[in-house]
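To start, I am sharing the structure in question, which I have written as structure tokens.
Note that one protein chain is taken out, while the other chains of the complex remain in position.
Entry: chain A
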Amino acid sequence: MPALPREEVAHLARLARIDMPDAELDHLADQLTAIVDAVASVTGAVAAAERATGEPVPATSHPVPLTNVTRPDVVHGVLTAADALAAAPEAEDDKFRVPRILGEDA
């Protein structure tokens, strides 16, 4: 099983939007390598099960199957703007105020 090199962990941290100093990356790379080694046996286990039965094993994404859960389209109580904005780090004119989102290079 491939080890998780530090460069890959740095890439994943960027994808996950978490700033991570070098020391933390090193430590995490070692730990994640050990964890991935331990969990990677699932791939072989599925292959073995499929060989034993000659049938593909379907995936389960949800423990109790439910399909097309609907409800009547009725207006319920909703949060007021004041309630929703009460916890905002910054608010202005009844809106969330956020840093600029355009012109980024990442």
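We take it that a residue touches a chain if its C-beta (ideal position, glycine included) is under 8 Å from a C-beta of that chain, and two chains touch if they have at least 3 such contacts; residues count from 1.
We adopt the following convention: contacts and distances are computed from a predicted model.
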item: Missing subunit (named according to UniProt) among the choices "Glutamyl-tRNA(Gln) amidotransferase subunit A", "ABC transporter substrate-binding protein", "Sarcosine oxidase subunit alpha" or "Gas vesicle protein"; value: "Glutamyl-tRNA(Gln) amidotransferase subunit A"
item: Footprint left on chain A by the chain that the document does not show; value: 4, 8-9, 12-20, 24, 28, 31-32, 34-36, 38-43, 45-46, 49, 57-64, 66, 69, 71, 79, 83-84, 86-90, 96, 98-101, 103-104, 106
